[in-house]
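One protein chain omitted, others in place.
Then we have subunit A:
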Amino acid sequence: MLESIKEFASTFFVTGDPLIYGADVSIALTSLAILFVLTYYKKWGWLWREWLTTVDHKKIGIMYLIASLLMLFRGGVDALLMRAQLALPGVEFLHAEHYNEIFTTHGTIMIFFMAMPMMFALFNIVVPLQIGARDVAYPFLNAVSFWLFMMGAMLFNISFVIGGSPNAGWLSYPPLSEMSHNPGPGQNFYIWGIQISGIGSLATGINFLVTILKMRAPGMKLMKMPLFSWSVLSSSIMIIFAFPILTVTLALLFIDRYFGAHFFTMTQGGNPMMYVNLIWMWGHPEVYILVIPAFGVFSEIVATFSKKRIFGYKSMVFSMMIISVMSFFTWVHHFFTMGAGADVNAFFAVSTMAIGIPTGVKIFNWLFTMFRGRIQMKTPMLWTIAFVPCFVIGGATGVMLAVAPADYQYHNSYFLIAHFHQVIIGGVVFGYLAGIYYWWPKMFGFSLNEKLGKWAFWFWNIGFYVCFMPQYALGFMGMTRRVYTYGWDLGWAPLNIISSIGALLMGIGFIFQVWQISYSIKHGERDKTGDPWNARTLEWSIPSPAPLYNFAIVPEVKGQDAWWIMKEEMKNGEEPKKAELEPIHMPKNSGIPFIMSVFWFIAGFGFTFTWTWMGVVGLIGVGLCLFARSFQYDTDYYIPVDEVKRTEASLGRVV
């Protein structure tokens, strides 16, 4: 008996590495600390009522934000571990297997569990406020999305202490990810973590598409809608059509692994290359799903801090919509070297270069908006300005990669690594960080300290170039990605050590941001006006943080930059039209999204360890939750006029 428990534990828990034991201890201590604090301060009820069951888009957005910052930390630690290993030739810090696991978890976490939720944080926090709505179209579904994401992320993250991490790269190519080469639970963690959170992402895409199409304030025609909301629309369209492809592809891989099918195996008619083909049909749109909302953020920030209307609004809208369709026609550029033939490669090389055109248009629009504007160098604007050259270089190296014959040289080298980090950090991460700085006062009611923010900004930016510019050269010198060690004779040492120093600088930048946030929670300037940046769009017309119902009176939109127009009118002494308050219709909180997602977690965990009974129990739980929800009729309520009046008065507003 004791023997068999020991036996089980030694395979169930990851053993043998001091780093892992350290992680075990810190995880256990952190969990205990959290449990203790919640119990000691009697916060369990608060946690349940205010957060776990909430359907308020603002709170869901904040939870996405916290989760994504934690994941940025985890992914960043992974990155630093890798850069430590690669700093010099022959370092014996991580051995080969461990390195494989770390680049896999780094890539997967950064894309699925850092970038996606940070993007959804911005969707949730901004879109309803910006279009003058009181919530998203499906608030309950929104909570389901968040908790599915959260459970998927947890499932993936525990893999490094329980069962073992996946190690087949962030896209999990077969045959390496098949049973033949990877029999343990690692790849199952990958599949289920992503599948569970992927359902959530798809639902979010649908939710925001409907919200934007159906819930805009009266008068806000589509062509008067702020550009960030347009970018969310574009991104949602891509999510809706791309995520099902990912789900199906991973499902086929799982069927191979679980039921012994042969979709992607090497034998019995399977074809691993089909997996590569399918996964990139999702993978390429995914990069645009991530970057388009960042473009939206930049458009808002540039206009606000240049005190001008955005230049070329129509061309911005047009280019985002074009990209949302064209992004589905370029996927082969990720595997030119697979040998599909000259005709295929030529087609996709051209389509890839073509998609650069609408992107270039946007760069010019931002520049023209700044041109002769009264530019204020606040942190959001700093990140925006830094983004422009960074993305231009990233775009240029992207076009180099798109030259199919040349890609035979660049493919899977550090040149590629440098390229995609440049667009993904310089575009996506800079964009979301800029957005977080910009909307922070709206979320929390105080601004982040500018001085610490500038330190963080410079560490990040200088660190970025120091880290990734050498990698372009390393690529040309023959260094391929996913190598865990190299010899002195190759001459890669100097550039690698520089690159590692750059990574460290970015790490320091992150620490500054943590400091900045903690400092500002105490000392940050409180935002009494609701409009700290003198901005242009509707979210700044209401108090910060926004009350539960967002808008006491749904605003009437007269044109693009609705809030700016209202401010102009007020300056000219025009009285805003008085509207009667009415009771406000709101959705009720519900515990079902959380409980259902816990069942998904159980199901995912069971299938990961091929404990079918547990998987089935989880799925039954999911079914029961759906069933229970179908018979819930008491799902909404009205906030009475008195209460709205009291709330508004306490926020210093007369209605």
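List of remarks:
The criterion applied here is as follows: a contact is a pair of C-beta atoms (placed from the backbone, for glycine too) under 8 Å apart; a residue touches a chain by one contact, two chains touch by 3 or more; residues count from 1.
Note that in this section contacts and distances are computed from a predicted model.
Hidden chain, UniProt protein name from the list "Fe-S cluster assembly ATP-binding protein", "Putative protease yhbU", "Pyruvate dehydrogenase E1 component beta subunit" or "Cytochrome o ubiquinol oxidase operon protein cyoD": "Cytochrome o ubiquinol oxidase operon protein cyoD". Although one chain is not drawn, the whole complex shows that of A:F329, A:F420, A:W458 or A:W515 it is A:F329 that touches it. When the missing chain is restored to the complex, the residue among A:L81, A:I237 or A:A434 that touches it is A:I237. Residue-wise, the contact with the chain that is not shown comes from A:A340, picked out of A:A261, A:I322 or A:A340. Residue-wise, the contact with the chain that is not shown comes from A:M273, picked out of A:L52, A:M273, A:A473 or A:L581. Across the entire complex, the residue among A:I245, A:I292 or A:L401 in touch with the chain not shown is A:I245.
Contact between subunit A and the unshown chain involves residues 213, 237, 240-241, 245, 271, 273-274, 277-278, 281, 325, 328-329, 332, 339-341, 343-344.
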